[in-house]
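As you look at this complex, bear in mind that one protein chain is not there, while each of the others sits in place.
To keep things simple, chains are lettered A and B as they appear, and every chain counts its residues starting from 1.
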Amino acid sequence: MSEIVLDEVTKRFPDGTEAVKKMSLDIPDGDFVILVGPSGCGKSTALRMIAGLEDVTEGELKIGDRVVNDLAPKDRDIAMVFQNYALYPHMTVRENMAFPLKLAHVDGAEIEKKVNEAAKTLDLTEHLDRKPRALSGGQRQRVAMGRAIVRDPQAFLMDEPLSNLDAKLRVQMRTEVARIQARLGTTTVYVTHDQTEAMTLGDWVAVMRAGVVQQVGRPTELYNHPTNLFVAGFIGSPAMNFAPGTLSGSKVKTPFGELPVPDGVKAGAGEGERDVIVGIRPEHFEYAQLVDSEAREHGATFKAKLDLVESLGAEYYTYFHLEGTRVDSEHLSEVAADAGLGEIPSAKAGDVSMVARLDEMSEIEEGQEVELSLDTRRIHMFDPESGDNLAGTPSGDGAGPGAAKAAEKPVGRSSGEAPAEESSS
Amino acid sequence: MRRGIREYSLWAIGELLIVAGALIPVLWIISLSLKTPATVADQSFIPQEWSLENYETLFEGGIDDSPFIKPLINSIGIALITTVISIVLAALAAYAIARLDFPGKTLILAGTLAIAIFPQISTVGPLFDMWRTLGLYDTWPGLIIPYLTFSLPLAIYVLVAFFREIPWDLEQAAEVDGATPFQAFRKVIVPLAAPGVFTAAILVFIFAWNDFLFAISLTSSDASRTVPAALAFFTGESQFTEPTGSTAAAAVIVTIPIIVFVLLFQRQIVSGLTSGAVKE
Partner (left out) sequence: MTSRTRSERRLGWMLCAPAVIAMLLVTAYPIAYAVVLSFQDLDLRFPEEGGFVGFDNYASVLSSSLWWTDLFNTLFITVISVSVELVLGMAIALVMYRAIFGRAVVRAAVLIPYGVITVVAALSWQFAFDPATGFVNNLPLIDDDKAWFGERFSSLAVIIMAEVWKTTPFMALLLLAGLTTIDEGLYEAAKVDGANAVQRFFRITLPLMKPAILVALLFRTLDGFRVFDTIFIMTRGAQDTESVSILGYNQLISRLNLGLGSAVSVLIFICVLLIAFIFIRGFGARTQDGRVA
């Protein structure tokens, strides 16, 4: 069995910064797990600890059934694909891929066979005798993968392997990676900051922030039931819209109007008024006139002036802003910073722009004031202080990373609140 | 941290060996210079009897009779003049090579390299003859000129590498902001070029200070004999005493300031010595 288990793994650097804080994760054998989060969240550090390139300060790390905390990388039977590929420039493609096998004293004929096989899988056969500098970015990336594949290790560790490729190539290679992993069935831990990659590639996704795992679950779970503001704002593109709201009883007052509270929200009904942050995804808006009668039951309409309309052919993205939609939350500021929004002056001042995805049939024009409808069953509500989703624990299917702990606490080790003492960052 | 005591001590031992290896010859010569003439042959590393006698002997006789003062002045003067002229010439050439495009650029650079590996001994004979004819034998210019020739490759090499790093469009930006070309040069380029010029100057100075072959071939008296040459021909107080002590003292006097200098400017020297050698 080659499952990977992190048990309260912590990484503390000599100057005191904690890059990874008590991370616990159970990665089942053969699964593809993605670690995703903004820069500096600790995902690469976690991966490097699994690889053995960083020491584990506290906690236990197991690969297969062995505790590997003190094992050197070469004794862990893992293979790694680096962000900049780290191909040996003085060796040919063949020699690059054969290198780990040679070091393991594998018989020459066997090496030949494995290298040729891997080359065939990755479509590299005609490049075997060339040097890395003669190859394109995509080819180099495949050689890096080839070097990992030939070893037939217990696990693949991939550190943002696609980020150096251009957009189109990235999409192509994404499917390649998924295909290869499915075929080989090797346990894979994959680090990326691109949430699209995370959503499309993984069996399981772990969102990290400042060294803490926020949520672990299937992509759809993270999308539909984010445990806190951070996950909600991080996952999904375009990002979820947020607005402040006041909750009292079974209604919540928002800039969109007064909305009914969705089922399942532990509102603490009858406790008087409470400030919340309301979240709604762009696709849960609709052009009011296109909403059929059935859906109208759950819809709430409001008027908005459209600042910008982008036609994508099959749908529209439209940007509008409403009075009083500005949300100040440090949980969201990190997401915004990661998306580069901190740099855009208009994003900082005044009201925040909202995004809606509207059907192509909508009759809308820039500058128009239109009536939009939102699906009230799909709104999320978050506590402004802790960031926690007021809807409580999502119902998982019981399997997967951290599932054993699901009974007592949320899946994985997710804590919506920011750690009491923030270490210097 | 997993780093054990073992790892720390291995590095410590290695570094200690290197530092000791570098320092021992220097400490030894200092030690010799401090030994009294009686104990100079006591074969021990540390002086058993200390005295500054050797240093006093060096300066006996004042500027005219002391075996050391004149050579010291010669060394300092010749090295300084060489440095100044060399840097000026090299800076002009390096500026052209780094910034302008003209045919023959590569040839000049190749030629510079060729001179760097030129065997100086091969020029000694003709120079000896030429200088005697021209009256430059045993004069300051007689040494400065060959020093210029052989230090220019070094200076040009270093300066070209530094100048290539300067973003020249800053000059244009300054002019757009309202500076005259000269002001732009003075306020923007000169400060950026200064470290490189300084580094090259240090390297040239050390080169001139260090030379021996030309010093003993092209000089014959205190008129222009530099310290390295003087050291080779040192005699002691009398014909029968070994000049070890005073030689050591002289060696210390010319060495310690340079070592202090080198230590103060290590970063510049290291970058100068390796500039362009392997760059990425």
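Here, contacts are C-beta pairs under 8 Å (C-beta built on N, C-alpha and C of every residue); 3 or more make two chains touch, one makes a residue touch a chain.
Because the structure is a prediction, the values reported are computed rather than measured.
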item	value
Which of B:A38, B:L113 or B:A223 contacts the chain that the document leaves out	B:L113
Sole contact to the chain not displayed, among A:N84, A:Q289 or A:S311	A:N84
Footprint left on chain A by the chain that the document does not show	51-53, 72-74, 78-80, 82, 84, 86-90, 99-100, 103-104, 147, 151
Interface with the undisplayed chain - residues on chain B	3, 7-8, 11-12, 14-15, 18-19, 21-23, 25-26, 28-29, 32, 40-41, 43-45, 89-90, 92-93, 95-97, 100-106, 108-113, 115, 117-130, 145-146, 148-150, 152-153, 156, 206, 209-210, 212-213, 216-217, 227-228, 231-232, 242, 244, 247-248, 251, 254-255, 258-259, 261-263, 266, 269-270, 273-274, 276-280
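We take it that only the chains that are shown with their structure count from here on.
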item	value
Approximate Å spacing (C-alpha centroids) for the pair chain A, chain B	59
